[in-house]
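Complex shown without one protein chain; remaining protein chains in place.
Then we have chain A:
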Amino acid sequence: MSLHLLLVEDDATYAHGLAADLIGLGHRVEHVFDGRLALAAIDREQYDAVILDRMMPRLDGLSVVEMLRASGITVPIVMLTALSMASDKVDGLEAGADDYVVKPVDPHELIARVQAVIRGRRWTASESDTIRAGDIVVSPTSFRAWRAGQPITLANLELKLLAELARHAGEVLTRAMLIERVWGYDFEPETNIVDVYIRRLRMKLTEQGGADPIETVRGIGYSLKP
């Protein structure tokens, strides 16, 4: 899915590199240098998502988000910032941003997050509890999972991991995203926790035959086949 993105970033070199990367991944990217230009651009055009730097001259990112939300504009916003404190993140999310990513970010990771936000918008709470992806069915509330109708015994964390992958089947979930959403950590462990758990999940999913449903996207993360 090609996305129409607005990149708001005052550092020209970084912005050009990131824009080129995103374009290279097949998206349309428009770049503006500060908050006021961003407001004008959003007023003029329809974007699928906005990637917004936080510390900028003239109008900073937080104010941009607040102003947009105050005027009822719901465009998905991912804040991209150099400030990494927990309180900074809370500030960003409270202002109305959908996600908060610390610089530097791999373009794949950034796109994965943008797509997750966009998809999250379409996701409705009324959807049934069970999640389906290919021949996999997960029921997070009853802590059970099946593959091709056969029950699979999973530990709690493995089930949460599978549910998250199934919920976003077909999309790439990065290690950072998984650590954040499945483990609930606000830090990135130095150990390869995600890889170990994916490996175990894979083993359990393929124990009774069938192809490996989890795809490794090298250097970025994992994706469950839809």
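By our rule, a contact is a pair of C-beta atoms (placed from the backbone, for glycine too) under 8 Å apart; a residue touches a chain by one contact, two chains touch by 3 or more; residues count from 1.
To be clear about the criterion, contacts and distances are computed from a predicted model.
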Next on the checklist: When one chain of this assembly is omitted, its UniProt record names it as which of these: "Extracellular solute-binding protein", "Membrane protein", "3-methyl-2-oxobutanoate dehydrogenase (2-methylpropanoyl-transferring)" or "histidine kinase"?
Outcome noted: "histidine kinase"
Item to check | Among A:I23, A:M85 or A:V217, the residue in touch with the chain that has been omitted | outcome: A:M85
Checklist entry - Taking the full complex into account, what residues of chain A touch the chain not shown? => result 11, 13-14, 17-18, 20-21, 55, 82-87, 102-106, 157, 183, 185-193, 196-197, 199-200
